[in-house]
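Heads up, one of the protein chains got dropped from this complex, but the rest are sitting where they should.
Chain lettering (A and B) follows the sequence in which the chains are written, and residue indices restart at 1 in each chain.
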Amino acid sequence: MTQVQAVAKKRSRWNALSEWFDTRLGLANTILRPVPSYSLKPDYWLGAIAFLAFLICGFTGILQLQYYVPTPDAAYDSVQHFNEFVPYGNLIQSVHLYSAFAMIFFAFAHMMRGYFLSVHKRPRELMWVIGMLMGLSALGMGFTGYLLPWTVLSKSATDISIGFVNQLPDPFRSFLMYGLTGSGADGDLLLRFFALHTVVLPAVIFVLFAIKLHMFEVHGVVKPEGNSAPAEVRLIPWFPRIVAYMLLLASIVGSAILTIAVLFPFQLPAKFTYEAAASATPTPEWYFLWAYQILKFSVFEGQLGIRLALVLLAAIMAAFTLLPFIDRNPRRAPRQRPVYVTVGAIAIVEVFVLVIWGSMTPGMTIPAVQGVLVLGCSALATICILFVWHRQVVHPSEMLYERFLARKERQPSPETTQESARGDAPGSGS
Amino acid sequence: MNRLPIGFGLLLAFQAFLVVALWAVDPVQYTGQRLFGSILAAQLVIIAIFLHLYLSGSEDYDQEWVAVGLAFIVLICLLAYFVFAG
Partner (left out) sequence: MDFLLFLIGILLPYVTVIIFLGGLTFRAARWWSIPVPTKVMLTPAPTTWPGVFERLTLEFVAFRSLTKGGWKLWLGAWLFHILLGVTLLTHLINFFDYGLWNQIGYGWYEGAGYAGIIFAAVVAFLFLRRVVHPGVRYISKASDYGLLLLLLSLILLGDYTRSFSGVDVSAVSQYLNGLLTLHPTLPPDNPAFLLHLLLAQVFLMYLPFSKVAHLVGWIMAPTRNQRNDARARWHRNPWNPVVELEPYASYAARYQRELEELGPGGERQ
């Protein structure tokens, strides 16, 4: 008796159909096992939504691939032709852009949700590392794809990023510069970025996804702890309910991306020429603005400063990638790991603040004092809010009980009644 | 609850109307592409409402989500009329 038959109690037409497929494909036994009922909530599927956005990017990207020419002379014209004369061209480009944004956003949300729920603890450490590599590959897709239209903004921004890579110490510098720019000519740069964007990075993401999916099927869904722990775990067979849930999420995400693409259609900036680039202020896309803002701090000027900043950014990335080997605490519930929860919350707030600040200060160097003030105040505000939340929401009953006990200890009984009759109301203004 | 089949039927009829409307859209024209995209978004929301009703069973489905979905379709139709077709 297969697992599907054991879980399904009533024989219905849907069950018969799913059994037909399962006896032929054997999916329920190998890769698509039944899913616990508590995981049919959107926050368990953020990674799947990110991957769906990646697939939408791939589909719209393949459509654009039929018209794109990867040479510096013809790239912009081919993109412009696609935008203006190909049926649905502008819509396809807008959907491609916004599903790329959605992919990066949902990958970040998936990572932070996993961070707060401690999915990186045993036995899922390697899943976390592979997930971080997928996230870095997604950022790489954004980086390489940004150059392909060969506009003033994108080529200038990429030149600045290549400039940063050029400041690295020598073994890394020559390797990365050769890998990214070849001989240094514009043609080599574009062709390598095109190859990375259309073949290498998608292949890397697919391979990593296959490995991660296999590990997910082995380990299963992380069971929630504490107050949200379910009393009884019901397993739901993958076909048809989970398929229907995935289609539901896909429909909602698809319609959201389409609506945004329709409201804010893609508008092609000017073509890249060296004269136009001299007067343009390059800015990277929003998902790199946080790193670019850090690099704009005045302490990170000069070759040594840039190296320091790149080391700092690499250290942050490495810390997040190797988090399972840093966070050795076996406890999972957020309220039992307040330090890591605070660090995670500060990371989210700082990224948010840096992106908004970066969009408000294009091309301007940030004085060190201003940097310390802005980042320090937002971190301090986060700590205060979390502290208040911790005292009010997480452990309020303990706090009140402690106060009650302390009061009883201070005053013996006859004075207690007098004190309450004086009108000194407890817990006022809460 | 007789309203459920009636509501279902009305949504299906509206979806059929949207499919017909798609044929009238000019895909090369800029506003035509935006109109096409908004009609497609409305179709996907209708599919999402049907899937939500299927997944929750007809007794205890979250009616407010259905109202949210229908209001989103209203929003898309209003945008299509006021922004794209104008």
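We take it that a contact is a pair of C-beta atoms (placed from the backbone, for glycine too) under 8 Å apart; a residue touches a chain by one contact, two chains touch by 3 or more.
In this text the structure is predicted, and so the values were computed from the model without any measurement.
Seen across the whole complex, the unshown chain contacts chain B at 1, 7, 63-68, 70-72, 74-75, 78-79, 82-83, 86.
In this section, only the chains that are shown with their structure count from here on.
Those residues of chain A that touch chain B in the complex are listed here as 40, 85-91, 94-95, 241, 244-245, 247-248, 251-252, 254-256, 258-259, 261-263, 265.
Residues of chain B that touch chain A in their complex: 27-28, 30, 33-34, 36-38, 40-42, 44-45, 47-48, 51-52, 54-55, 72, 76, 79, 83-84.
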